[in-house]
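What you see is the complex with one protein chain gone and the rest in place.
Letters A and B name the chains as they come in the text, with residue numbers starting at 1 for each one.
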Amino acid sequence: MAKTNPGNFFEDFSVGQVIRHATPRTVTAGDVALYTALYGSRFAVQSSDAFARSIGYERAPVDDMLVFHIVFGKTVPDISLNAIANLGYADCRFMKPVYPGDTLSTTSEVIGIKENSSGKTGVVYVRSTGVNQSGETVLEYVRWVMVRKNDIDLPTQDAVVPTLPDCVPADVIGEGLHEIDRQAYDTGLSGSEHLWGDYELGEKIDHLDGMTIEEAEHQLATRLYQNTAKVHFNQFTEKEGRFGRRIIYGGHIISLARALSFNGLGNGFHLAAINGGRHVSPCFAGDTVYAWSEVLDKEDKGPSLRGHALQSGRQILCRRRSARS
Amino acid sequence: MAKTNPGNFFEDFSVGQVIRHATPRTVTAGDVALYTALYGSRFAVQSSDAFARSIGYERAPVDDMLVFHIVFGKTVPDISLNAIANLGYADCRFMKPVYPGDTLSTTSEVIGIKENSSGKTGVVYVRSTGVNQSGETVLEYVRWVMVRKNDIDLPTQDAVVPTLPDCVPADVIGEGLHEIDRQAYDTGLSGSEHLWGDYELGEKIDHLDGMTIEEAEHQLATRLYQNTAKVHFNQFTEKEGRFGRRIIYGGHIISLARALSFNGLGNGFHLAAINGGRHVSPCFAGDTVYAWSEVLDKEDKGPSLRGHALQSGRQILCRRRSARS
Partner (left out) sequence: MAKTNPGNFFEDFSVGQVIRHATPRTVTAGDVALYTALYGSRFAVQSSDAFARSIGYERAPVDDMLVFHIVFGKTVPDISLNAIANLGYADCRFMKPVYPGDTLSTTSEVIGIKENSSGKTGVVYVRSTGVNQSGETVLEYVRWVMVRKNDIDLPTQDAVVPTLPDCVPADVIGEGLHEIDRQAYDTGLSGSEHLWGDYELGEKIDHLDGMTIEEAEHQLATRLYQNTAKVHFNQFTEKEGRFGRRIIYGGHIISLARALSFNGLGNGFHLAAINGGRHVSPCFAGDTVYAWSEVLDKEDKGPSLRGHALQSGRQILCRRRSARS
């Protein structure tokens, strides 16, 4: 038993601790095809080498959320194996395109801990960084999880709660973003004529389509990301028996919503940042996922970029944090 | 709502109209692996680079039906989002091998329209053309669909019903077909000793094996093809509530039947053409698909080609049209 990974408990974390996660992963055309099969994404830049090259990429970059899931998956055995809940995300930035053939690794730094009043659990805040084989950061985000204490008699550590931005600042978003050739961007092929200038503050978009989820689908997805959280795979080990069935990895829902958002946001081909997100309700096989977006803010990033719009969705989607637990 | 795609209604189509479809798609080794996993196809030419090279291909070409589905999928948002039924196919020709790395795009021309007597729907005929990144046509086919009218008070357009061949003429099939080195074709590795000369007019072949279909399988397939028809994905939006469950994309059934046909037609490694086809009954998850073939005609295409035989199948399969609606 000693050689298996028990995961870290609340008392194993301390602020400033840096954890180098296992299993580097080379992303391939096979991962890209599976990602398309799982979500049906249709953004032309990620779908077509020819289209991507025409606007200045070296070839079709990998979908941003696929990068997120692979970087995230590596953190599970160390950060959230004993987690009760994945509470939220903030300050998530996609900093460099990832191409098939790139190898991703992840490191996390503990930036906050706060024991709950029960003395049995606590919240751990980590900043996780995904790098490619050249050591360049491709993704960075903060998440916080509620983790069990193993020995509830251990003394309480002093709480450190990090200050997190409600929004990723616009000037930071620009860094590392790919400059594209706007003239070459073909809205006939991209599938939408609606560009940044066409979206208005407060505008809401119902993305219309729904997708019913099967057990095999979310399991294939979550294993593809080498995410080992037991609750997604074993119908018998759902902790506390709260639901009595497999819980779908929350990131699977974000990817579904992102793919559905093509219908209304067809030229929003790149996630520059995720300001914040929470998984408000669990999802199960048989559920049907819909998505809508609201334009919360707009900032122009200059001629070479399309600007960005803050997007809000359904309760199961990634959204701007209004409150943090 | 205005930024989402409402699809085209019957009155939006007119003869001569050319529609350039969105989302160009680079086909990869990942798509090929998924196609094998979805259907279990075993034709040696598509399975092995070494085998394909030995008979003169530059490497293993992509399965013809995978090309069909990708080219077809792009037409759905523009042609059949408001379709009630996909009525039939004709004059379908596979004109050039597609290799992993090729990028496919699709254009359709409206070649016929005919309003139904109810005044609420009409039939639209389109010729769709799939091209690769060099602009070479790889696939061409006609399909006709029954589409809703949005404004039933609009006047009836004059009917134009195209003349379609019952069979793709043999001399046309030759064009663009890959010449193979017959001496190098190894029937030990291909898995069948039965060559063109061994098949007789009228011969029927029961392909024996059956395949039970799961929801996750057809959904993965249909998303892989970026086919967005709602009825395949959302258990709640099946139009009119005719069936109350997800309808399987008809092309999924054709691919299953094609893969099953290996057992009896193991050297029929390339679809030169599909003379015509109809989806006679809907298929649902839990159904088990079988296939049989009948040799309807034979024509020798000379020493470098193996000739071709017309093939007929079960009611759910692609078959020669005997009547056209």
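Throughout what follows, a residue touches a chain if its C-beta (ideal position, glycine included) is under 8 Å from a C-beta of that chain, and two chains touch if they have at least 3 such contacts.
All values reported here derive from a predicted model rather than from experimental measurement.
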| note | Only one of B:His207, B:His232, B:Arg258 or B:Arg278 touches the unshown chain, namely B:His207
| In the complete assembly, which of B:Ile19, B:Val32 or B:Val126 touches the absent chain? | B:Val32
| request: Could you tell which one of A:Ser14, A:Thr103 or A:Ser281 touches the chain left off the display? | output: A:Thr103
| said: Residue by residue, what part of chain B touches the chain that was omitted? | reply: 28-34, 36-40, 42-44, 47-51, 60, 188-192, 194, 198-199, 205-212, 214-217, 220, 263-266, 288
| field | Missing-partner contacts on chain A, residue numbers | value | 1, 3-5, 20, 22-26, 28-31, 33-34, 77, 100-101, 103, 105, 133, 214-217, 219-224, 226, 228, 230, 233-237, 246
